[in-house]
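All protein chains of the complex are present and in place, except for one that has been dropped.
Naming follows writing order (A, B and C), and every chain is counted from residue 1.
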Amino acid sequence: MGNAVAIVADRLGWEERLLIQAAPDFGLRADWVNDESLGLGDPDAPSVKDYDLLLVRSRSYTRGGLIATLAEAAGVRTLNTARAIHACENKAALRALLHTAGVPVPDFRLVLSRTDFTRALAELELPLVLKPVFGGMGKRVTLLRDADTAQSVYDYVEDLGHAFEQAGLVEPYLGGSSVRCLVVGRELVGAAEFESGGTDWRTNAALGNKHRALAHDPDILKIVDGVVAELGPGIYGVDLFRTPDGLLVNEVNHAPAFRAVASATGADIASAIGRWLQELLA
Amino acid sequence: MGNAVAIVADRLGWEERLLIQAAPDFGLRADWVNDESLGLGDPDAPSVKDYDLLLVRSRSYTRGGLIATLAEAAGVRTLNTARAIHACENKAALRALLHTAGVPVPDFRLVLSRTDFTRALAELELPLVLKPVFGGMGKRVTLLRDADTAQSVYDYVEDLGHAFEQAGLVEPYLGGSSVRCLVVGRELVGAAEFESGGTDWRTNAALGNKHRALAHDPDILKIVDGVVAELGPGIYGVDLFRTPDGLLVNEVNHAPAFRAVASATGADIASAIGRWLQELLA
Amino acid sequence: MGNAVAIVADRLGWEERLLIQAAPDFGLRADWVNDESLGLGDPDAPSVKDYDLLLVRSRSYTRGGLIATLAEAAGVRTLNTARAIHACENKAALRALLHTAGVPVPDFRLVLSRTDFTRALAELELPLVLKPVFGGMGKRVTLLRDADTAQSVYDYVEDLGHAFEQAGLVEPYLGGSSVRCLVVGRELVGAAEFESGGTDWRTNAALGNKHRALAHDPDILKIVDGVVAELGPGIYGVDLFRTPDGLLVNEVNHAPAFRAVASATGADIASAIGRWLQELLA
Partner (left out) sequence: MGNAVAIVADRLGWEERLLIQAAPDFGLRADWVNDESLGLGDPDAPSVKDYDLLLVRSRSYTRGGLIATLAEAAGVRTLNTARAIHACENKAALRALLHTAGVPVPDFRLVLSRTDFTRALAELELPLVLKPVFGGMGKRVTLLRDADTAQSVYDYVEDLGHAFEQAGLVEPYLGGSSVRCLVVGRELVGAAEFESGGTDWRTNAALGNKHRALAHDPDILKIVDGVVAELGPGIYGVDLFRTPDGLLVNEVNHAPAFRAVASATGADIASAIGRWLQELLA
């Protein structure tokens, strides 16, 4: 096979630059390809046919999933696979998938309407978290500490207008720390624990909080194995909640930022990715 | 002049039914006219030319303002006037107008972006209220008790997509009660105080809370006079906050619901409106 | 097994009423269950556990897909399956799936941005059709006859704000007629050809146009077999374009309206569905 990798993304960010820089060390040539002008659907698909592998780094799940689906249909290998991107996109479906496979996930309620929302508030105990089913990077993930302000927050959900943006989850708030695991292929290459700072209750790695590296403990490795068994090998950011009952998978990111984990652990994630792509294309 | 009144609205609600029922007592004929099919702009404007007066009860300020503007341009009298509807629509401009006229209003910050929002959080003390500049009925009016969850609520504002929906005010939370004054013409016809119940922090009359009738105290009458001096005679729901420094005008509603005030005070608001329209058309 | 069927939908429409009415003839009890208050995610999922089968008729793909996914995860059988609903939801992915399986589909270009759109206009010949990747019932499916007005139509796509609503297809306009096939289980139970009338260029069966019943010709049967082989047995509205090169699958509807096909063909579709559910639950 060849060695030409397209890094398909909406921007050339920190991670993309590192990947392009690391590529030659692994005998690869990597280009940034803007995800807004691929012209997919064309049976000849010239813009992707020149590459041996598409590394899909679109921050939008919608874009990433469509691009991977049509690129695969045009016979071009993609990472993550279209199937994995779609599985990560839908937080409710991912939890159902992992739960069925025996991987621990948090309890939640699907919220498609204000009626659902009110019912979830009645069934679960405050504090609760309201988050979009579709979406990433911590956006619109809101902590509900008080019942009497919850309905006014839900007004915003109603005003979003479309069922896709409105679909939400309500889940118990599981405390102020989360574990971000960077997975490349089938391996855990770095894990760090993030704690919420004073200005934002969220601990999403993309938002930048206090953190510390974690040794690769057996519980984390078991969860990562379970996730990879369901989604297939890939490049994932697996976010875990630490609870009295053990670790739970919150979500899996299909195009993970990895600056925070790299900084916390010293892991050379770009090289880990380069090495794995080299193996795949050999 | 004539006696034909069009009640222009998006629906035939409790208030509209009462107004139509009361009309004959005052020598008027009142019809409900759907606000979505007036065909305005037509120089002959047949759908409004048949009426001597348009009572604009569209819950949407955008619709109400456009309809009043074009009906007035076609030579048809409207209530409220286009000028009054536009003044009520924009909470920031209304406060500036009233403040300049010496009518007391709450402090606030205009929020056009996350930068503005963060600055307002730094300058004002919690708890704070975030509300849309444009809009009514308490929708999207949110209480911010905690700094660390404020930014995640603002994510929703960013996702609304258009500058008009995004424009907001941040203001100090002035406690759990508000006074709703119903004004007809130049007169206060009823006033009631509403307190927030246990399930929602808001006391907006449209949301239905505990209430009690208020005697017409001189402070309220002075404020109502000030509002009418600026907006002109009309049918208004004037919402006041009670603070240690006295009453402040929160907002003025251009098409007020009046069931709650009628129920709290026993005032026959539909008849008060009918009587005033009779005078105007005499 | 049991005989209790939940018809999960956002409303009780013509089709749902007929299904409920026909159910007893096949030993079934069918209830309408509002799709906005299922409280899914609850491990005990009481609102769906009472039923032996969920017939998902939500017009929203987002709702239908989420409900089927979580109901299946809770061990409740659903029709269509979550996998089939997701496959139907995404017009681009469905075409890729069917194309790979040898089922004929139209050419198209995926449009994620104005750059993609401009490129598609340059590569394909007018007239063209612009349609959402996600969505149904003909909504926002627009005919582009003239290049010089296409960009102003695309302004609206940009203003929709979210990647999910913005994702579109551009495809050649294949003429003013389409064939709607109603599939129950693995069988074609009715097919009719619709022609566009004078007031709207679209021939979507949901919009109501001139139609005629079609005999079950071998080309249609072959396509239906191909679709069912990919999606699994189910209740589908398969929309075909008739072209000089033969029939092509435009899209497959997961919760098809069937009044128009029933009226054109005389087929008793509700009974066909009842009979099939009876077999499944036997």
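List of remarks:
Just so we're on the same page, a residue touches a chain if its C-beta (ideal position, glycine included) is under 8 Å from a C-beta of that chain, and two chains touch if they have at least 3 such contacts.
Everything quoted here is computed from the prediction, not taken from an experiment.
Touch with the chain omitted from the figure is made, among B:R29, B:R119 or B:H216, by B:R119.
Considering the full assembly, A:G161 is the residue among A:G161, A:G176 or A:G232 that touches the omitted chain. Annotation for chain C: contacts to the undisplayed chain at residues 138-143, 145-149, 151-153, 155-157, 159-160, 165, 196, 198-202. Interface with the hidden chain, as seen from chain B, comprises residues 34-43, 60, 62-63, 66-67, 69-70, 72-73, 82, 86, 90, 92-93, 96-97, 99-100, 107-110, 112-113, 115-116, 119-120, 123, 133-134, 162-165, 167, 169.
In this text, only the chains that are shown with their structure count from here on.
Farthest chain from chain C, judged by C-alpha centroids: B. Centroids built from CA atoms put chain C at 44 Å from chain B. Each chain gets one centre point, the mean of its Cα atoms, and the points for chain A and chain C are 29 Å apart. In chain A, the residues that reach two or more other chains under the touch definition are 165.
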